[in-house]
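The complex appears here without one of its protein chains, the remainder shown in place.
Coming up: chain A.
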Amino acid sequence: MLFTVLSGLITSGLLIPFGKFFKSRWSVLLACLPILLFVYYFSYIPDISLGKTFNQEINWIPSLGVNLSFRLDGLSLLFSLLITGIGSLIVIYASAYLKGHQFLDRFFAYLLLFMSAMLGLVLSNNIILLFIFWELTSISSFFLIGFNNQQKESRKSALTALTITGIGGYFLLIGLLLIVYITGTASIDALFAQASFIQQHAYYPYIVGFVCLGAFTKSAQFPFHFWLPGAMKAPTPVSAYLHSATMVKAGIFVLARFTPILGNTELWSYTLLIAGGVTMVYAAIHSLFRTDLKGVLAYSTIAALGMLTFLLGLGTREALTAALVFIVAHALYKAALFLITGIIDHETGTRDLTLLSGLRKVLLPVFIAGTLAALSSAGLPLSIGFIGKDLIYEATLHGPQQLALYLTIIAVFTNVILVTVGFYAGIKPFLGPLPEAFQKVHLPYRAMWVPPLLLGILAFILGIFPHLLGGSLIQASLQVMDISTAPVNLKIWHGFNTVLLLSIGTLALGTIIYLVQKPTANKLAFIEKFNNLSPKHIFERMGALLLRFSDFYTNKIHNGYLRSYMLKIIIFAEVLIGYELLNSGPISIDFDKLSPISFYEGFNVLILIAAVLFTVSTRSRLSAVVGTSVIGYAICLIFVFYSAPDLAMTQFTIDTLTVVLFVLVLFRLPPFLNFANKLDKIRDGFVAISFGVILSIVALKVLQEPFETQVSDFYGQYAYSLAKGKNVVNVILVDFRGFDTMFEIVVLSIAALGVYSLLKLRLKSSEKE
């Protein structure tokens, strides 16, 4: 299993060096990979149907409990087959759809990366691993959605999708980490056994909240749904793949995966029921008002996702069965509808429902595929959609008694609209008269129209022989999610009952709405009036606010002016030290211990202070340098007075050198310009003086402390006996701390090299202004 996940990643990587080869005509060869994977997983069906699970574990970071641990059971097999099966068709389709595209190799690299991430996600048996793949799907889908990166809208949609799913991923991570924290294990296998422990834990509500937030953002549940219609900016094969079988189903998969661990509580059920219910009704209504084919499909996808969440929330065995069947049914017809939309867009150059008509005359096989998909989506008997719909009604009718009626009503409502929009997308463009503009439309490459046709036919094969699906995959998946092992029996014919009545009613109502209601530009304009209230708008407003805040922050705090940084750092230091000083109690100094002031010492300090004032206030650069040198020499005298001959010598030498260097290098500079206004000067002066005062107080505190002479005594004691030197300062520097001095010399040499090379470096003519 590890290899199946890695193969996509490896192929994706191989496209970097060998991209040119595949870019030309051999891109269709890439479909071999998903087809092989599909066959590989297909061969597992018999074993999995018997209820077996396959595990594979490879140590990765055992110390953190994160291992490459995979688990193939019914649920992951179901998803793996969808991912690889539809993936194969998408790769074939895209090789024709994007033929000759400049970055075709890049496209396939992203697509395969995404496919591997999805496979990894559904196969993970370690929730941290699951999270890693989850994020990988977000990132690779970012590249796919923003594939047309020369369009601003496309970049924006990709960023929105990444932001929303990224935020969701963050919440999911919190939820998963909480699970690991309370149970001490990250293995899904082990968590199954701890379900009741987790559900009774005080953190359980938080876990449910965070995991659901993660799943809802990914699966486009209200109010996070808006990234999905935006993501329609992607090339159509991407939309088909992401929104039928993979990306958006990842959230559903996680909810399904965690159903046996977190599910079957009121909190879980109501959270999912409410989120799913609101989403499906909201999105269904919206889908009626769209004129863009992909927009219609986007909203109907959201509605379908809402339906799935809703069914998982219901949580009964019937509901789970319905959800699983509906996942398959939806993946098949939605992928087909998207692919058909792609063909229409590719051939006619428009996706506007109000313009498209009569295409059956020129695109007959596509029309057949569209009809099959639309009928499956409508739930015509003999299609898999019909069985899915039946199961949904059965589940809602048998739901909790006080709710059953309402649940059924919103399920019917959503389904009626899904019937209508399915017809919009799959049938409407093909009926009616063929406009002049589309006369020359011709059938595209076979690689483009065969995949949707296959999907449409498959929807009916599975519908006619539902046991193919029910007895094997659905049964095995259900076994993972539900304890009871009663066999699943999917039937075409349930007999005359309420469910059948509802199904037929739904179909009839949907058809009637389709016949009387046509999408028009007016309706689109009408719904767009509400844009100001939509979550998308609110999200964008929040984004704009954040941008303004960071603008403000940057200008105020991080503005790139050195003195502004210095000012903030110094004020911060003042506050910090000042606070500490206030807390440290009063200062008491023993004045008797202080040494007396002699006349020449006092005079020296006076000179020093005068030089400081002169340096600060002078307008001339040279006199400022002279002032600094006077300060240096005066300090040198202080060292002389207080028994530090080495310091005095060093200070004298260095100060002289500095002045010489300064004058040599800078004598040509103009006098100081007065940049600052008076207010700034007063502010800076205030900050500077308070800093001086605070540091003086610190110095006083130092005086108050008793001297610690232990270390000095050590050096005094052993300077001669160990190092044979009598100047203790020198001995410390060259002997006791010899290494420090050596590195100091290294630092100086580097500085000298820098000085030398900067002096030697000639200005290039381009650098002269």
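Keep this in mind: a residue touches a chain if its C-beta (ideal position, glycine included) is under 8 Å from a C-beta of that chain, and two chains touch if they have at least 3 such contacts; residues count from 1.
We take it that contacts and distances are computed from a predicted model.
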According to its UniProt record, what is the protein name of the omitted chain, chosen from "(2Fe-2S)-binding protein", "ATP synthase gamma chain", "Na+/H+ antiporter subunit C" or "ABC transporter permease"? "Na+/H+ antiporter subunit C"
For the full complex, which residue in A:401, A:531 or A:595 touches the chain that was left out? A:595
Among A:195, A:267 or A:635, residue touching the chain not depicted: A:635
For the full complex, which residue in A:364, A:437, A:464 or A:699 touches the chain that was left out? A:699
Contacts of chain A with the missing chain: which residues? 560-563, 566-567, 570, 594-598, 601-602, 605, 608-609, 612-613, 615-616, 621, 624-625, 628, 631-632, 635, 638-639, 641-647, 650-651, 654, 657-658, 661-662, 665-666, 669-670, 672-673, 675-676, 684-685, 687-689, 691-693, 695-696, 698-700, 702-703, 707, 709, 711-712, 715-717, 719-721, 726-729, 732-733, 737, 740-741, 744, 747-748, 751-752, 754-755, 758-759, 761, 763, 767-769
